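Please find one structure pasted underneath; my questions will follow.
Missing here is one protein chain; the remaining ones are kept as they sit in the complex.
Read from first to last, the chains carry the letters A and B; within each, the first residue is number 1.
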Amino acid sequence: MESIQYTVFLLGAIFCAYRAIVAKRILSATIYLACISALVSATLYLLGAAQVAVMELSVGAGLVTVLLVYAVSVVGDDAMDPASVIPKPLAFGVVGLVAVLLGWMAFPAVRITAATGSFDLASSLWQNRVLDVWIQIALIFSGVMGVLGLLSEKVPGAKEEVEQ
Amino acid sequence: MTFTPLNIVLFGIIALLGVGFYGLLITRNLIKIVMVLQVLIKSVILALVLAGKLSGNLGLGQSTAATVIVADTIVAVVGLALAVQVRRRLGTLDVPQISSMRG
Partner (left out) sequence: MAGIIVALVIGLPWLGAIVVWLARNKHPRLQHILAVLFSLLTAAASIALFMFASSEPVIQIPFGKAFGALTFVPDGLAVLLTAIAAVIGSLAVLFSVDYMHGEEQLGRYYFLVLFFIGAMIGLVLSGNLLFTFFFWEITALCSYGLISFYNDDPKAVAGGIKALIITQVGGVGLLVGTLIVFANLGSFQIADLLGKAATLPAAALSLIAFSFLIAAAAKSAQFPFHTWLPDAMEAPTPISALIHAATMVNAGIYLLARFYPAFKSVPGWAMSVLLVGLISALIAAVSALIATDLKRALAYSTVSQLGYMVYAIGAGGVFASQFHLLSHAVFKALLFLAAGSVIHSVGTRDMRRMGGLGRQMPFVRNVFIIGALALAGVPILNGFWSKELILEIGLEHSPLWAYGVMLFGAGLTAFYTFRMVWLVFFGKERDRLNVHRAGSAMRVALGVLAAGTFVTWLFFGGLNNLLVTTLPFHELEHESLLELVTTILSAPATWLALLVVGLGAGISWVRARGYRLFGGDWLNPLVESSFGFDSLNRFIVLGTYKAAEQFSRTQTGELNWNILGIISALLVVLVVLWLGA
């Protein structure tokens, strides 16, 4: 039963990922990205990480989607899809080799060992990895500052127009 | 070698990773690149949680995954802001065109 659920979710995720990459319009790709988030979130829940699943869903399917839509609205959705720089067979080959090797080597590592740490995310975050949390907070602040600084720059031409 | 459901998750992770790498190699659009990075990060999150589950320390796995989610969101935000600026200044989002610009 579990296997089927995993298979469905992950196959769906892979399919959506592929569609997102080859999509011609960015908005379509955004929708597919949101679907990936949902499926990955479901997988995470199945694995037992409920809190992270919720985070992933809200951030991936929510925040990132909104950001992308905003960016596209500012930039304009040029439907361009010229040929890629690297020949597709070469890319496919290299990536395929990497994937096969990784899979081959990682396969034996999938063994469940006895539980050692706590299951609860909250206690783990705030007791064991307090430093992590503070760094994340700092990271969020700096990211917001940087984005504000980046986005608030006026384009030189626009400023002159305003003054005239 | 026993084949547990968790092996399926492993293959799924590697497949997502592979699709992500392929996308990075193929894409020419700056915003698309930011999106492909998101796909890659999702596979990483899955991998971290899986590792946590396998070693029994799910709390640690979850907290690391949470950190990665926060970091990757910041990356997406800053990357998109940069893309917007690039579009305004250089007029194009095509990566090969941007690379070959002079001055």
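Definition applied: contacts are C-beta pairs under 8 Å (C-beta built on N, C-alpha and C of every residue); 3 or more make two chains touch, one makes a residue touch a chain.
Just so we're clear, the structure is a prediction, and the values are computed from it rather than from any experiment.
Contact with the undisplayed chain is limited, among A:A50, A:I86 or A:L150, to A:I86.
The residue from B:A51, B:V78 or B:V95 that touches the chain not shown here is B:V95. Seen from chain A, the chain kept out of the figure touches residues 84-86, 90-91, 94-95, 97-98, 101-102, 104-105.
If you put the missing chain back, the residues of chain B touching it would be 21, 24-28, 33, 95-96, 99-100.
Here, only the chains that are shown with their structure count from here on.
A straight line joining the Cα centres of chain A and chain B is 5 Å long.
On the chain B side of its complex with chain A, the touching residues are 1, 4-12, 14-23, 25-29, 31-32, 34-36, 38-39, 42, 45-46, 49-50, 52-67, 69-71, 73-74, 76-78, 80-85, 87-89, 93-94, 96. On the chain A side of its complex with chain B, the touching residues are 2-3, 6-7, 9-11, 13-14, 17-18, 20-21, 26, 29-30, 33, 36-37, 40, 43-44, 47-49, 51-52, 55-56, 59-60, 63-64, 67-68, 70-72, 74-76, 78, 80, 82, 84-86, 88, 91-92, 94-96, 98-99, 102-103, 106-121, 123-125, 128-129, 132, 135-136, 139-140, 142-144, 146-147, 150-151, 153, 155.
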